[in-house]
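Every protein chain but one is kept in place in this view of the complex.
Naming follows writing order (A, B, C, D and E), and every chain is counted from residue 1.
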């Protein structure tokens, strides 16, 4: 198990052997380059699912593909909106095509268990469409046994953890953009990239139920964060990450059966 | 106010006059053709937002454009999935283009207040992208003052109503596909199209947190409904619709100011 | 035969049963939202083929799918041009994709007899391309027995009727935009939507043989009608509609064999 | 006037000078590679408009761009259908893009008078869309004074000529695919490419009013011609071509004013 | 062998017979409309590969399809850049689609040996992609035995010829845009289209290693030629063309086996 979990660090012969011997899950993190307030780096949505995928793969004997680094346009209510400098987004069609193409290539290699782990809420439906187009084309190419799991890592947080982390009540995932959860997780995974001195302390964003296009940037907190992360800690981050990894490991087992590592240990 | 609220029933000269005199909101319902269990017709997602838009327009003096009748692919957790006979869906890119084109045309007419009311949850991000592409192109055409509101009608249900309708607790909107709310609303709006004798009585669908592609149809209730609508009534439907209309009227006021009808009444 | 002919009013289980028991034709009306002079509503091109399809289906036991409400860009010589307020059109590629997607979905349901009835002349070649792309993809999906008939309803008018309706000679279909035929048919089908007081009385449009892009709007009658409908009557409309329905029923029989109703009557 | 009329034979400096000094019309022939019966070469639809454009340009001092050699899919009722060997067609979107791109480039050069002459009936609406997209993009690029004329050469045949050529009555343009007119014109323009010994003598094709997709190839004459050209002669061809050239010259004058040659003769 | 080598001059029955009897290679020249300095016509990149293909086909018994006349955008270092009047280019996607569509059609006819000969350096990768998309779709259509050769004619020039033509050293193909080779070849093939009086005498273009976008037109020689063709002669042109034809004939033999003419001579 000392081998890398990163597809990109393997040579093709080892990769090919791994596919044939272990039939591993290939996990594809999908992120974004998006402002995350004044205290977090702009690659949170890529770094977090990548780290979770690598931790999962280290336990299961699976593989992690290179992260898709650019995602769909940030929306005001879940990411602050796409007007911020630094936020660097793709058109929907572009993201759909990237996902479609990459999936088809892994299927060509012989991968039959694929997992997409999304770190950027706005990507979701474009991943769905990219997956659907890939599966449709693959069926035409005679490949009908690829199975893909899309894993929403944040949903593996337990209520107990949420209660502990948010003593005043959990504000909901959308407002968590650059909030307590993401900041805690980053403090745990990449503390050098977090500057807690700059955490905004403004109240959570307050949005009407409808959406305006174009929206008025003044309706979004000028910090770019949708709620304050001042109670974030690395310990909380570890609690989340542990549950995310456990949840994802369990989901892979449910989706694809016995972990691949088992086979390797036996062999 | 006896004039029709339907753009499609106006002749172009009256339509043009209305635009210039009243500067009305044009409301665009977006639906789908999607199975809704054994007891509901397949056009619920089009009929409901169309009816709400027309009721709103009758109060505000606004207009309703022809409904977009086909929507994005049904997903298992919110619509039962796209494998059912009858469910008739568009690719993501197709829906994006339809929305983009129609918006640009209304802007060319001189409409500067536009509203999309979506009746099919899966459409949402493709509407967002269609809106974004339209606004981007319109800016290049020198039109930068079109404002668009996207209205989620179901979010205008009050907690009081939800408590009343669901004495055992509200199961959440996604499981409401062909459930108590949609069925009640259809009983109120189009009772002849509802067959309460066929309402399924199975327990709500139970999904894992992750999504599988392709999914196993056996993981979706074979009725196509995600929860049982057996407690649906027309009275409950009226409660919902009244709140939806009130909520939408208020949202339009917030988004676009004084109702257009005011001007007409004065004039 | 008391059952609805509208797919959208059926629940999926009845729809599925109809497909399996009767193998009906599914008829897809395709229209536009396009100005039709000062005396007709803007949805003529959708309303007319929809009404004909429903009348046909009532006789044959077939089904009518939700109308495609927005069509290709109006051209000066056949629809007055796309500069009028109210005319709301799709790009060619958009319409191609809509038609392609919808056809593929009906094929997935098991429909093997499909009919497109177009009410908007400008749509035609984009329907042809949408059909071709759908059939090409379906063949790759292993479906090669879908047959599609495209029906030009207006061509089922007899010379006798044309002679009777146009005592001074039939000016040709393109100039009939908002003219005697369409107005008569609307007087028969939807009299409340026609305002004969506003019928323009100008002479027919006179176009050179070539087309200019961009065209000068002054070369098109400012009414939006290409000829005068002042001799239109509901009686004439009934004559046309009767022949359209008869013609379409006969065409379906020629294209697809014995009417589906026969089977139902026997059963 | 001894200079070539062909853009492709000019060097760029002479081309540029011609544009600035004469402001000529650039004429773009659009054709197809399509079977034309056993007696005609497959490039008729390219050769004929190219020859007409060159003859026009020789009289008017205008220019002819390289012909677009591949066109839209042949349809049974106007070209025999796309199943014949040799017929080599583009998807609709492809032809739209070619036309759009080429127009935009001529506009970039400074051309402000452009003419499309189509030799292949099926191309028409895709030319319309390519023109519309080009003009839309050009407006965004600040170019709003490009005018484009689309010329239907065959419509410049006079009734007198049709009466002379078809003593038994003119069957209509669609059935003229590889018929008397096209064959006569080819005998006049390219006699070496016509083999009158092989002219089919079967009766004209007889089609129902509706269209079937896929169509049965047996419903199309197996020769690929839609009517017999046995009465075709070079003399008749000359009559047609003379009228086509006269008609096009007159149309250019109507569309764009005084011929460009006038300026050159004077200068 | 007196029959034409041009597909476009054949009727479909002879074409079809040739395909079935000889299984010839169909050669598709791909060019551009691009400025080639003050002394060469703008269609060099189409004329040269077309002439080579026709000469090859005359020896091998193969066929030549109509040339694709418009190519990808001229680049400064290989074609002077796309800012020159006269240069008329397609977007990458457009060229990809044209190539894809045309290849698929030839495959449908039964062609199984196809050759693309490119005369315009900038086209290359878009041809590669068009080929790849066509082969991918054809496999889905059950055609997996089409083989395509892409021939770079200029690479068949021998070092001996280059040494003879360029006594001061060969500057490399990119700088040969409108240079000694292309001019010599045109003097040999189309002397009437070359004006040696206008050959520029400026030194070769001198570019940095990197590329700028947008580039400064002043960094490209204002003549449009990248080097001087003053030593070009028809004799040198003949040397090149002879080697190109020999090289292409040999390449076809290597790619597709015994020349098709052999079969015809025997028969």
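Here is the rule we go by: contacts are C-beta pairs under 8 Å (C-beta built on N, C-alpha and C of every residue); 3 or more make two chains touch, one makes a residue touch a chain.
Since the model is a prediction, treat every value here as computed from it, not as a measurement.
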| Wait, the hidden chain, what does it touch out of the ones we have here? | A, B, D, E
| query | Per the definition of touch given earlier, which of B:59, B:140, B:209 or B:238 contacts the omitted chain? | reply | B:140
| query | Which residue among E:92, E:171 or E:204 touches the omitted chain? | reply | E:92
| message | One chain isn't shown here. Among E:58, E:128 or E:162, which residue touches it? | response | E:128
| field | Touching residues (missing chain, whole complex) on chain B | value | 139-140
| Touching residues (missing chain, whole complex) on chain E | 72-73, 75, 91-93, 96, 122, 124-126, 128-129, 131-133, 135, 147-152, 155-156, 208-214, 247, 251, 254-255
| field | Where the missing chain touches chain A, by residue | value | 7-13, 15-16, 19, 33, 35-43, 46, 65-70, 84-91, 93-94, 97-98, 100-102, 105-106, 109-110, 193, 195, 198, 224
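Throughout what follows, only the chains that are shown with their structure count from here on.
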| said: Give me the set of chains touching chain A intersected with the set touching chain D. | reply: B, C, E
| Among the chains, which has its CA centre at the largest distance from chain E's? | B
| remark: For the copies chain B and chain C, the interface residues, called same if over half of the numbers are used by both and different if under half, are same
| message | Can you compute the centre-to-centre distance for chain B and chain E, using the mean CA position of each chain? Integer Å is fine. | response | 55
| note | Rounded to the nearest Å, the gap separating the Cα centres of chain A and chain E is 48
| remark: Multi-partner residues in chain B (2 or more other chains touched) are 91, 93
| If each chain is a dot and touching chains are joined, what shape do you get: line, ring, star, complete or other? | other
